[in-house]
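All protein chains of the complex are present and in place, except for one that has been dropped.
Let's turn to chain A:
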Amino acid sequence: MERPAAGASYQRFPRVRIRELRDEYAKFELRDTDASMANALRRVMIAEVPTVAIDLVEIESNSSVLTDEFIAHRLGLIPLTSSAAMSAMRFSRDCDACDGDGSCEYCSIEFHLAARATDSGQTLEVTAMDLRSTDPKVCPVDQADAAGDSRGILIVKLRCGQELRLRAIARKGIGKDHAKWSPAATVTFMYEPDICINEELMETLTLEEKQSWVESSPTKVFDIDPVTQQVTVVDPEAYTYDDEVIKKAEAMGKPGLVEINAKEDSFVFTVETTGAITAYELIMNAITVLRQKLDAIRLQDDDGDLGELDAHLVGG
């Protein structure tokens, strides 16, 4: 990468290419930007995209084996569908309608749970499906398995005669405050590798040597073409930068057999969500949040000392 001369613009035009997009999984490429940008996006996705989670629990009756706090904690960790969290809902602390006590329709959703085990033969499993929401838009995420059985997340098991009755209030929040508000199960990115095999040197190897060299990588990056018996790169992104193949080449007495460099401006993102929002929403909301944060910096300093950044944000 060339460094621009002093005073020149650092502006770049990042490109995004989505490779795979499912409800709770996304894989995309981010190009023409640097690690700070990629990492900022990752950090925002994990910690600053708002979702809704149960925050306040009023227990009316709990004769289960678990303590009140334990149940409240478990309830908090249940992912709730929070598409509305980004824009439609308010943070309780900012809510004008309820003076910030967090119990109005703009900033909270009430849940009710009442369960009592009456069957002496078996234990009653109280799951997230037993939570009754006052808002149809916000409800526990449907954890349907492959067979399509939606059983819900287990909260507590009740024996005959035990009872659990409670009222819970869900609020908007971000993962920075508590992990329960984090919409991301996993967000990670890797530098796209640039793998370059020295074909000449490679041809000096026997088939067995090639085979053992290919197998030295714990992940399947290289393979041998069954026809031409040439070593090919089958999955460059499987490479974990563990240098195993380079070490192997050195051990075989062929240093420089392969050269692998990380492309410093290309990243492959993997995003998995808890189900609270879709992966698409997560990415888009993250960008919005990032934008808002930068806006906040700009507004802080209207004198325009950050001219460079300003120009970058406005896009010109």
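Assume a residue touches a chain if its C-beta (ideal position, glycine included) is under 8 Å from a C-beta of that chain, and two chains touch if they have at least 3 such contacts; residues count from 1.
FYI, contacts and distances are computed from a predicted model.
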{"item": "Listed names \"Vacuolar protein sorting-associated protein 26A\", \"Small ribosomal subunit protein mS33\", \"DNA-directed RNA polymerase subunit beta\" or \"UDP-N-acetylglucosamine transferase subunit ALG14\", matching UniProt entry of the absent chain", "value": "\"DNA-directed RNA polymerase subunit beta\""}
{"item": "Residue of A:Leu21, A:Leu77, A:Cys98 or A:Met252 touching the missing chain in the full complex", "value": "A:Leu77"}
{"item": "Touch with the omitted chain, as defined above, among A:Leu21, A:Ile59 or A:Met202", "value": "A:Ile59"}
{"item": "Residue among A:Asp94, A:Glu203, A:Asp225 or A:Asp242 that touches the chain left out of view", "value": "A:Asp242"}
{"item": "Contact footprint on chain A, counting only the chain that is left out", "value": "35-36, 38-40, 42-43, 46-47, 59, 62, 65, 67-70, 73, 77, 175-176, 178-180, 182, 186-191, 218-219, 238, 240-242, 244, 262, 270, 272"}
